[in-house]
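A single protein chain has been removed from this complex, and every other one stays in its place.
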Amino acid sequence: MPEFQEKSQILLKETVTCDIFRLTLQAPAIAGAAHPGQFVMLQVDDSLDPLLRRPFSIHQIAADGTIQIVFKVVGKGTAKLSRLAAGDTVDCIGPLGRGFPLERMNRLCLIGGGMGIAPLYFLAKRLLQAGIQPENDYVLLGAATRNELTLFADEFFDLGYTVKTATDDGSLGHHGFVTDLLEPILADIERVYTCGPFPMMGIVAARAQAADVQCMVSMETHMACGLGACLGCTLAGADGKYIHVCRQGPVFDSKEVAWT
Amino acid sequence: MPEFQEKSQILLKETVTCDIFRLTLQAPAIAGAAHPGQFVMLQVDDSLDPLLRRPFSIHQIAADGTIQIVFKVVGKGTAKLSRLAAGDTVDCIGPLGRGFPLERMNRLCLIGGGMGIAPLYFLAKRLLQAGIQPENDYVLLGAATRNELTLFADEFFDLGYTVKTATDDGSLGHHGFVTDLLEPILADIERVYTCGPFPMMGIVAARAQAADVQCMVSMETHMACGLGACLGCTLAGADGKYIHVCRQGPVFDSKEVAWT
Amino acid sequence: MDTVNGSEIDLTVRLGNLQLRNPVMTASGTFGYGREFSQLVNLHRLGGVVVKGISLEPRPGNPPPRVVETACGMLNAIGLENVGVQGFLDRKMNFLRGMNSRVVVNILGDSVEEYGLLAERLTGVEGIDALEVNISCPNVKKGGVAFGTVPEMAAEVTRAVKERTDLPVIVKLSPNVTDIALMARAVEDGGADGVSLINTLIGMAIDPGTRRPKLANVIGGLSGPAIKPVALRMVWQVARAVSIPVIGIGGISTADDAIEFLLAGATAIQVGTANFYQPRAAEAIVDGLRTYLSEQGEDSVRSIIGAVRVVEG
Partner (left out) sequence: MDTVNGSEIDLTVRLGNLQLRNPVMTASGTFGYGREFSQLVNLHRLGGVVVKGISLEPRPGNPPPRVVETACGMLNAIGLENVGVQGFLDRKMNFLRGMNSRVVVNILGDSVEEYGLLAERLTGVEGIDALEVNISCPNVKKGGVAFGTVPEMAAEVTRAVKERTDLPVIVKLSPNVTDIALMARAVEDGGADGVSLINTLIGMAIDPGTRRPKLANVIGGLSGPAIKPVALRMVWQVARAVSIPVIGIGGISTADDAIEFLLAGATAIQVGTANFYQPRAAEAIVDGLRTYLSEQGEDSVRSIIGAVRVVEG
């Protein structure tokens, strides 16, 4: 699979909430090769603190050679990224990893929690191009509160999907976990795609597996390289062996992952 | 002597050349206590690379509680500082060190080379307040080329001083070293103040000492703390002992310094 | 006792007989003789101040350049410049006595005898609460091998100091050894009341342009955040190896850093290089420690000492 390193100019910086941002990056080579579920490793500048690149899912690509990422400020690296402005440049390696399978299936369900929503939009768009009827498919989105969700919910809705939301504080949609929205519709569904916090994906995986529905999960770990070289990004696999998130994943069948 | 640590907002950023900048910082406590020849230790942000603060001479203070610094981009720290904009904040400790003596004397000569010009402007202004006749005093300024010099030369001129310039490329004033300008006027002078590269100050000191003219020099070394604590900022003194630049200096009588 | 959210949080710790109001001290050589920071830091809020290493006679130190910045750290080759024990007593103690914080005097020598003599001179002086013995110095009589790299030599220095003083004796260990726990046990056997670690790692830097070492002394001591992981590992190893209190040092600049060392088994910590770039680091750590304890529902800092949760294989 092709991989590129590009000096990417930030063309647009959108402020979603006070700590969630969406960047549009000029990255034609990466955009040209990207597949939903893949990610990029970003370096803000040549400062050695923080030292390592940070992984971000590709949120969207466009025909003009741009990619988008969405990120939340959680630490040093993301704080620094959030201080950049349109016109600044970041160093971008990608597209990395194995993305979501796209073969034709009826009745899909995309479940995103928090920043896990990011890769699902690229997936949702690509599925449309593959000819899938979005009105029969569900997009379930969860977040802490309303303003982390409205932008994304609207965008999935505009694609034609049936969108349901859940917030921890009840400010939008269901008051509770996004996983609660899955139970009532699970019977209809042939495949679940999910990305979000580990416990959330664990619940989704358990429910899907119980109902014998295929479930694709996008995993997160600490990554030093993103290239399969450091062997740092392991998680426990269901068979007792370790799985390597950056190269074998980040997308796995939920049955490959040890959830406890 | 009072010292303060202030979060200082950048009120104005002036671009002197492509790599020389002047910042106006909101630092009322420091401005209120500063003396010409003193310096501040600046920290750009809480990143650990670069780790240490960087020393900059106080170029000017104003009654509105601001100070100015002038700096040239020579490495990581100054590059980072140069990327800040008005509205950004830096962490500032000062005023530090022992500044220039100001007792009334006739016929002074201020000699600045490169960024060594910075502290001399504060000195020149303070000397005026002390009632000195600037037209009898010389300001000799040297730099690599014209555009590093015009702004400063004009400002000293506007104070009423007799200003002479020298540039390495001959684009302004004397084509050669600023030290060449000293010889013809040295006989008239009672005290020389100088700040600039070590070799330049060495020549100034030698000529002044030969003519029995008092010469005050502002020294530079690597500083880790600027507070007299690390003992890292030593230079060889004329008496074979070490002198500590941050507390005993940065201003010394040229006779205290070992110039070879 | 300090109060946060209505509940009282006890920050006091004991190093043998010595009680500290809180576990946050400043490290030798990075805080001068206290006074240098008095305009910027509230010295009374610190647990203790360890002064710049003192020798029998004043020392001029090494030629410049003496300091150079490295990635997230710095190298220094100050060469133990100091005012000598008499100069210290005459000119520095008066200010230090005025602080509420404990005063620990760091000592260094060229021979076992010098350490003993220094201990004698500093004992019985009002305002000196403890001695910290820097054994990262060359033993001139043993061909310049550092005291801190040979267990027997380290133990001998410790005994020599203990014989001449009734002050608590903290021995400061050098990290430039294969087995730090062995060194710690040696000085414990020598009678040390506590150990502090780490001193600087030995490092070097070269200027490609001039091809010269960046330090006139060629090699120097590496300190700062860069060394924190090594320091923390050593503190953890030593805390499990000895039963005397351990003081953690190395790259500490935030409350989280300090908490890591306490969890690893340190009874107190020292802030070093951070004083240079953030003079208020130690004070901020005292505040941050209190906030952490309150958030974690602890009423005493002592509850977190050695509380790292390690599942051993």
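Just so it is clear, A, B and C label the chains in written order, and each chain counts residues from 1 on its own.
One rule holds in what follows: a contact is a pair of C-beta atoms (placed from the backbone, for glycine too) under 8 Å apart; a residue touches a chain by one contact, two chains touch by 3 or more.
Note that the structure is a prediction, hence the values are computed from the model and not measured.
Shown chains touched by the hidden one, complex as a whole: A, B, C. Which of C:22, C:149 or C:267 touches the hidden chain is settled by the complete complex: it is C:149.
Touching the chain that is not shown, out of C:73, C:168, C:194 or C:279: C:73 (per the contact rule at the top). Considering the whole complex, the residue from C:222, C:268 or C:301 that touches the absent chain is C:222.
Checked against the full complex, the one of A:25, A:40 or A:93 touching the unshown chain is A:93. Interface with the hidden chain, as seen from subunit B, comprises residues 48-49.
For subunit C, the residues touching the absent chain in the complete assembly are 70-73, 75, 149, 176-179, 201-206, 208, 210-213, 218-219, 222, 224-230, 232-233, 236, 251, 256, 259-260, 263-264, 292, 304, 307-310. Residues touching the missing chain, restricted to subunit A, are 2-5, 43, 48-53, 93, 221-225, 227-236, 241-242 (touch as defined at the top).
Assume only the chains that are shown with their structure count from here on.
Most remote from subunit A, judged by the distance between CA-atom centroids, is B.
Of all chain pairs, the one linked by the most C-beta contacts is B-C. When each chain is reduced to the mean of its CA atoms, the one lying nearest the mean of all protein CA atoms is C. Work out the mean CA point of subunit A and of subunit C, and you get 47 Å between them. We define each chain's centre as the mean of its Cα atoms; on that basis subunit A and subunit B are separated by 53 Å.
Centre-to-centre spacing of subunit B and subunit C amounts to 36 Å, using the average Cα coordinate of each chain. Contact with two or more other chains is made by residues 48-49 of subunit B. Chain contacts: subunit C has residues 71-72 touching two or more partner chains.
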